[in-house]
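Only one protein chain is missing from this complex, and each of the others stays in its spot.
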């Protein structure tokens, strides 16, 4: 769960990277960093925290040059350290290089063990450092050859941006698990995890970087190659369900449109006798609007999201504990009072939040609460870069829908089917998306 | 534009005040403060910034006692100083007192001039300090008598919470311009600008503090009196239009319900040939839902609000300036492409934001943009505590609706009528609400 | 225990005030503040902390104008609050005024009680606020008349700098308890607690502000008057003993020279059979050099003071506690080993530090430790602005010299006589200095 942004050929490379990262902030809130190049050397700045807190005019001023890459990171538990913040930047035989990575290598443990046996030291916990070691140890003649030789040894998910003194290189793994798009701003090329970053800086969207594609940008222009063995595509379907921002175009589809379709399909598959459809804001809103349109029930606002929720909120102790969801969401009595309510959310992970939401709706007067989820039960962990909990913690991995409904105290609970989900993203034969988190059908071996 | 919160008789008085202020954060983001009493002396902590940033476990730990008042402040231009942050706390002949004020005194300049002539010094710019001076100079026998004597000299808007070592006193001006509600949490009384603060801490809503009412709470319980000359009520209608949080019950009405009614009424008064209704989030959402229900047009999401907008965002310089609205809102192409769009907002102040929004919608493919405003043209400044710009800056004070439509480049523009607005809040004869910002019919003399 | 600085008529008034305060930092480390005037209005900035931490280019940039006053404060226990940081700045009938105060009013409680009875509110704990209230309530025609009328009601110690939009006014109480000097830098007048602040900014020293003198500086120049009833002078002798910086000229005497004389006199009064004379650095060094010269014993370095002692040092817990003095001072074995050591300090307050120092010297090998104190036993608290502990805590108030010697485990202990002290400052008849902390002979009534 990360976001990457890169730009080559613009006077304000680091400023634009800063804005681009801001537009990708939803992909990672733990740390932010930028590396820039002035053609001669790289400069780096990164810190724990949100983009707007990490950078200011002074720190951006220390990042000169016409090319830059940036990264926002959501770290998994236990390794929330500055040493793991990206981009990583190192010196090596060819000079300097840096990298920003969205994804996860499935064979990282094996690669790391081999490299350490060969005398390599690790200064971070991340699989991204392994990629740099492999590049540095490659015997390839050019930087690009070394990148390819390195990545051929890896198995897993990667959308990567490399910055050297003179080049910006973008690579997407052969499955295309994680998104990566190409844009143009005047004479500059721009790369980003989502189109929303292009929109903010008013760059023109050119196209998706294809699964398995490597793009090299330097003063001579852009060159594209496909150096890896071709695989069936495995674009992450969960980006559409939850992770990407609603206003993004993902894999050529509008995320908002897709989410509305999920809601419409859900209305068909899981109708409810109800008076009103509401969303769990903000991620559930498009599907709820779709459900309302699909069901003919009125859409209304039953839950309001606070603007002022931050990570630093200190919860007071003792008697007044457990404010969790209440600090973030509050119920609208006027909408809910004596109503039969359909509440639409994108997914259920552990079930604890859903349980609190149902209680909140009933406390506010809802007569019945019908929970509708715009995706199938989440039953398998993701190994390709989404930070899902282990199988034991996924409530749907060990409980039936009825059991879950009872746990969250809903009057009814309905999930979308996997067929319905694939249909909504235009992949009815399940050939271009990865939906392993719902099906367990992983596209790579998991231990290599 | 401020929020106040108070509690008397709870072990965790300052912790609950902290939570209450968090729920009132939308009423003021510049500074936050709490004063608590342990029955013997008062302690104060206040700083510039958001509630969650100003307070932490350590600063809350310095605020012991079973009673507390708190304040969030949105300061007007030029006086954004810590010296003006509230609650104010002073020593005086009776010991210590502190005050949190929402409102504005119309005769402040005259009062201040008189007091300074009599040898008073001012340590802040605020009219709230004047109230403290008047109390200290009163000859009344009790604190309550002095408060009444002081306030009788003032003209204007005030919802006030006073905390002394032993008492919590709440007063609302005879017009009741600004809201103030009373609740109960176990044995404690709670006071707040809006019910949303009661909801968060799970306090029971008892009733509104009435216009002209003074409530005194001490260990003996609660006493209510009406010490001021009775006036026709003048509850602020703009709280319903924009300022209060949607999930609040205001003056006994659901704000969300009212806003939906405004939208329905607007649909009747200002219909549009269009394909879809969207809102300017978040404040325009309820009215947009109402407009959709009233017009029969589908409600959809055409603009998305970023979660990560903060006051500290540094905008890069030079070529990439003017990101203002874009950092906060982004357009959803899928909803807008080739559509005739009705976009509903709560009000237009200067017109510059509306102009940017219309451009953003058209850039995203909207064929026509019909702007609908769920209130009448804002033509007069507020002198009762809402921070509106001067008349010169209010676009509707000097331009016709057609001119404004042209300025903001909308295909059409429609405002709600003042009658429609009053009808929606259940005051068709304009007898209980103040709508001077729309009509110029101020309820008090303006210069005293 | 405070320092004040003021300047009138210089382009860089606040920058120079910043430097001046830095040179007075030893007089107060808790808070620092500056108020400047551009001729039209006053601006203020103050914070808890050291001068170099409180101010930076940005905060100094918010203090424009050609006149400024500043203050460093060492607050007494319990009131270490920003509200008490100085200069105080207020609005009043004549516009704005601010004040920086070094000293203490003996009749403050009575004045405060009277003012509160008359309807005054206090926003700080400080007696300085009382002075502002008295000025504001005065009926004098001019600012200067009001200042005089106000101060005539006070009893105690004050070296005061007032800044208004157009004037800088300096006043020293009729006893002249606390120092205040006048200097010149090009066309600007400069005022400071000590000459060391003039030296740093390369201002020329003109003269002491006399006890009972008021100096008014404006665009017309400088006017001096003596508006108060004349008193016998009572310059603080403890400034010479300990408080002022060694390189300062105080009341026309070199502090360093005086301290050396104290040491020489001490050598005469309290000789010792010893091998070497060392100082408790830094304040004891001049007297130790004097003692060495007076006794003919070699001066050497037996204790070293760390450069890196700060107020924020966190002492680890449990087994390794009580590092106090060791973090600040360390012993030089080479100087001390097997030697009979005379260690010279300026004064003994509670005795705990001296006890630790004697232990440290013996642990480092000293055969005998003879403690010599370059002032008489400190037996009475100061009510004129030095932050001494209460009588109970002053070890010399309740113990004989022999008892103290035993408590601090010294082989011998000798104090200077009060006669010797007065002789060293050129006041053998005890007519121009206040030495009440040694004699109890206070120059004013203590409760008024």
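We call the chains A, B and C, going by the order they appear; numbering starts again at 1 in every chain.
We adopt the following convention: a residue touches a chain if its C-beta (ideal position, glycine included) is under 8 Å from a C-beta of that chain, and two chains touch if they have at least 3 such contacts.
Bear in mind the structure is a predicted one, so any value in this text is a computation, not a measurement.
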Chains shown that the absent chain touches, full complex: A, C
Residue of C:152, C:326 or C:406 touching the missing chain in the full complex: C:326
Per the touch definition above, residue among C:2, C:34, C:50 or C:358 touching the missing chain: C:50
Sole residue of C:73, C:146 or C:245 that reaches the chain not shown, by the stated touch rule: C:245
Residue of C:5, C:18, C:122 or C:433 touching the missing chain in the full complex: C:18
Omitted-chain contact residue, chosen from C:48, C:200, C:349 or C:401: C:200
In chain A, positions touching the absent partner: 88-93, 116-123, 125, 132-133, 136-138
Those residues of chain C which, in the complete complex, touch the missing chain: 11-12, 15-16, 18-19, 22-23, 25-26, 50-53, 55-57, 60, 196, 199-201, 245-247, 249, 254, 256-257, 260, 282, 285-286, 289, 292-293, 298-301, 304-308, 310, 312-314, 316-320, 323, 326-327, 330-335
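One rule holds in what follows: only the chains that are shown with their structure count from here on.
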Whole-Å gap separating chain A and chain B, where each centre is the average of the chain's CA atoms: 37
Mean-CA-position distance for chain C and chain B (Å): 49
CA centroid of chain A to CA centroid of chain C, Å: 61
Where chain B touches two or more other chains at once, by residue number: none
